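Missing here is one protein chain; the remaining ones are kept as they sit in the complex.
Let's turn to chain A:
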Amino acid sequence: MDEDEAQKQRLKAAVHYTVGRLCQDIAADCEKQITKQTIAAIAETAFRQCDIFAKDLEAFARHAKRHTVTVDDVKLTARRTTALYNYIQQKSEELALNNQELKEKRKKNAAKRKSKDMEAEEENELED
């Protein structure tokens, strides 16, 4: 159990660091100072919220009789505010597009390699 605790602490520290950077950026944007206490509070809240999200996600996946949490589960978790839901929807569509592009690139590369291989084979045959 100590290992879990140690890992938890490390994750909390990572979150704190990232949250701190994000907060500083926004505070600088709005020309305000932010106290360390506040950053710590935001980090702690984010960590706990993450916990809640994860429990929801796992419950959704189990409800759909799946073992893997998918994008649809995440979309459900973001259902409370319409704007948030739309934002997540947008991002998921971007991701889907990216995945498609990657797949097509791979297909092209595979096709190129196949044609190169075939050319190499033909050359070998000719030499023989």
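Everything below uses one rule, namely that a contact is a pair of C-beta atoms (placed from the backbone, for glycine too) under 8 Å apart; a residue touches a chain by one contact, two chains touch by 3 or more; residues count from 1.
Here is the rule we use: contacts and distances are computed from a predicted model.
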{"item": "Chain not displayed: protein name in its UniProt record (\"4-hydroxy-3-methoxy-5-polyprenylbenzoate decarboxylase\", \"Centromere protein X\", \"CENPI protein\" or \"Golgi pH regulator\")", "value": "\"Centromere protein X\""}
{"item": "Hidden partner chain, residues of chain A it touches", "value": "7-8, 11, 14-15, 17-19, 22-23, 26-27, 30, 32-35, 37-38, 41-42, 45-46, 49-51, 53-55, 57-58, 61-62, 66-71, 73-75, 77-78, 80-81, 84, 87-88, 91-92, 95-96, 99"}
